[in-house]
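Structure first, then comments.
Yeah, one chain of the complex is gone here, protein chain that is, but the others are all in their spots.
Chain IDs A, B, C, D, E, F and G follow the sequence of writing; residue 1 opens each chain.
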């Protein structure tokens, strides 16, 4: 049974969002993934978000670019934690996506990650940190992952 | 019967939106005005937008600040023309509102006006320009308004 | 008889503006298209805009980049609704075009769309939304287009 | 026993952070609050973060402005979920704080909220959404809070 | 007979533009000053600009804010040198005015000064530098002004 | 005898500045061109600027990128009109160059053009507009150039 | 004999620069302070900078706003370390000063501090860190200062 729902606003976001999914798979955490748009499929989005809690979903991850309303609209329909990935855009390079995702009004929070692939990876880790609060296996894996990251850095030998 | 619906995301936007209403009143064009939030009242917003066409509303004006999803979400629920007023925000001064309102994905347009009170006034004029396409009285008033603006400028005598 | 006039400030804007025209053609809505510059052909522009209402044009779409005065100057010459497409620029990526197009002073509105090809498409849809207020065929097509967009999204199956 | 730790980088951030605490108190959720700086008390900060898990803390909220390293540095020391509040700054109005808080490298996520008091309130709500995953009372209160927000908006009567 | 024409887009720009006029008066250089808007009085503006060369005007100074088309539109109607003063705006603080004034397309130059009162003063000095190419009295005064500025700075004694 | 001095801060600016020179050559206006840096050759720059007036130079054009002090430093050494071309930079795309060139303090004006090749061309035209105040041949050519630009635009036939 | 030279571009910068001087006085490190402008007193500035090394000055601190050439121009005249304080400006809030100060071309470094009073204080501390490399008393005081900062933070008791 999936614990995490990943929603992207457009199929073109898949290249970015794939990096979220890959980390979740490495952590053997099941997820479900959908293309649903705040602007093009508002009803389907609302309906889908309405099913998440009963299905046992704990965290929702939303990726969108430009006037990136997706994460905020999801948050308007649920009290599950919603994480936003601002997609890099062609013209403004994701500054528009970042401000649209981060600058939520009081009462309806969205957890904004970094722009693009950094944010896609961090959305996975952050949702695992939430799940780890009640799942000791994920906690152990996260701690191991963190040590592994440090180890990988310490092994680097730089030669000019 | 109102031709124009004005929706604002928060009561604090009223100071700005009042300037839209005042122009509509000067043009004797009826409107209705609501506080409804894309993030705090998504269902009520969708329901309300669903009623607009049958009521004879021709144009929707939406004012919101920060992660300003309001105009875009309204546009997701209707094929009526939607005009967005980006509200000036405390920290980023409306740059966030402007990008959130303007950078809509293809297929779901929002007509973005200028930030703050300039935009509030222009939302009124722009919606009147739409109505004027089929209403000769409004057309005549708009043309008179335009002449009056020019006249007012020409009358100014500057002395240093 | 064309209902929509599309004006671009430079031939290099054609690649973007073509996407406006293609949607209008898909909607079988006639349009006329011109290259006229606020800065290089101000008289021809003013003269041309002066002919639009008598010809039955309902909406004007203007595309320009950098110090993008085109849409605003057109709006200074008419009370027809004017839609602006901010063209992506080489250095500032369209931020200059967006601010020049959106930040119009009170009294002379321009409906600013998103930067570049997103905005080009939305200029078409937004002008169709205006025409649809009095044209039931366009209204029906817009509603069908909106359903088709939603359907296209719902059909996407994502596999990681 | 506190479930949430709130850390601010400077005493001047208290005015903002108080709004986080007030919401937690309304939800009768215990928290502890500290002034600790990534730049001025790095050791004390690391030591304090090291104690959080054993004390039963589930979520860390960090508020800082300018080169806002606080949330990221906390996240470097723990796999607990870390929420960042970008404090509004005098010169750049919080744009610096927002980019410093949001643009975290892959592997070390920070959940960035909006700038200033909006973000302070949302940090409280977001942390409650996390706690609510395992606490039905908080869940019920969050749902009631959300309904109350909607109700408050629906009650507003606007008069021009 | 005036050598310099100063045009401002709105009466509210007078506070800034007054600083241009004061310097010209100190240099005993005659000027004329008008309120004319690219957006609200396009015809009057074009007509007025058309008279400038015959009247012996050598330089045009234009002050406008927001989507600041004024200087560019003047430049479209004349081959006299046009200097633009970007007026500070309420929301974006003149960034919009600066980009609109500076980012002119090739062929139609505008000499953009700094935002606000710095730019108003520099528009005066820059136009005097142009006049000084053929007027030895102005040249001498400019050189004296420059020395005076340096002298004023050298006289400052700083005490902490 | 050259009337215009073109100074660039680095050899890499030549690709941009060449476009200034080409227009001056088309106008058969002689110029001299130098690589001199405000930061790397301050003395040579000051010495060179000191020779310009006696040589009969009327206008100085300066191209520089990043912390683009060149035009301002030249202006500090002369009361000749100084035109600045902000060079597009790798990271900030010329926003840094634009602000450094435009935001001059009162008393020492620089005429800032657009970023990159647009600005390079406009620097040529603007300096010709200054020379044309006393040179009827250049005036005639400028007017012809302006007509030619308009003609070139009017000849464009757009086909979708 | 002063070890540090503080130069400000305008008397209005004194309010900010005073905070640099106060810290140096607390550290009993002698300094000299001047108002000299890259744009208004270029010769005096060059001459003054030329005297610094012989006088035993080790570090130069420069404060300027807008097109903030001061620090860069000083760096062009010396191989002493030059520290820049970007002064907060009225319109762009110091973003212009920051980019002008930081974005120096290769070969002529400026050590850019934060905008405004934060930067003024840090310019003092940073120059003391340089002096401390050869002055054990300053080193000891800096270490004590650092401990004192940490202690001051640890003493803060926050009560909501």
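Side notes on the structure shown:
Assume a residue touches a chain if its C-beta (ideal position, glycine included) is under 8 Å from a C-beta of that chain, and two chains touch if they have at least 3 such contacts.
All figures in this text were calculated on a predicted structure; none of them were measured in a lab.
Only one of the listed residues, D:37, D:79 or D:122, touches the absent chain: D:37.
Residue-wise, the contact with the chain that is not shown comes from A:114, picked out of A:10, A:41 or A:114. Residue D:101 is the one among D:29, D:79, D:101 or D:117 that touches the chain missing from this view.
If you put the missing chain back, the residues of subunit D touching it would be 9-10, 37-40, 42-43, 46, 65-69, 72-73, 75-77, 89, 92, 95-96, 99-105, 107-108, 110. In the full complex, the hidden chain is touched by subunit G at residues 58, 79-81, 83, 98, 102-115, 117-118, 121-123, 125-126, 129-130, 132-134, 139, 142-143, 145-146, 149. Within subunit F, the residues in touch with the undisplayed chain are 8, 10-11, 14, 18, 21-22, 25, 33-37, 40-41, 44, 66-67, 90-93.
In this text, only the chains that are shown with their structure count from here on.
Looking at E-G alongside A-B, one finds more C-beta pairs in contact between the chains of A-B. Put simply, the C-alpha centre of subunit A and that of subunit E have 51 angstrom between them.
Distance from the subunit A centre to the subunit F centre is 49 Å, each centre being the mean of its Cα atoms.
Residue positions of subunit E touching 2 or more other chains: 10, 37, 40, 43, 66-67, 92-93, 95, 102-105, 107-108, 110, 114-115, 118, 146, 149.
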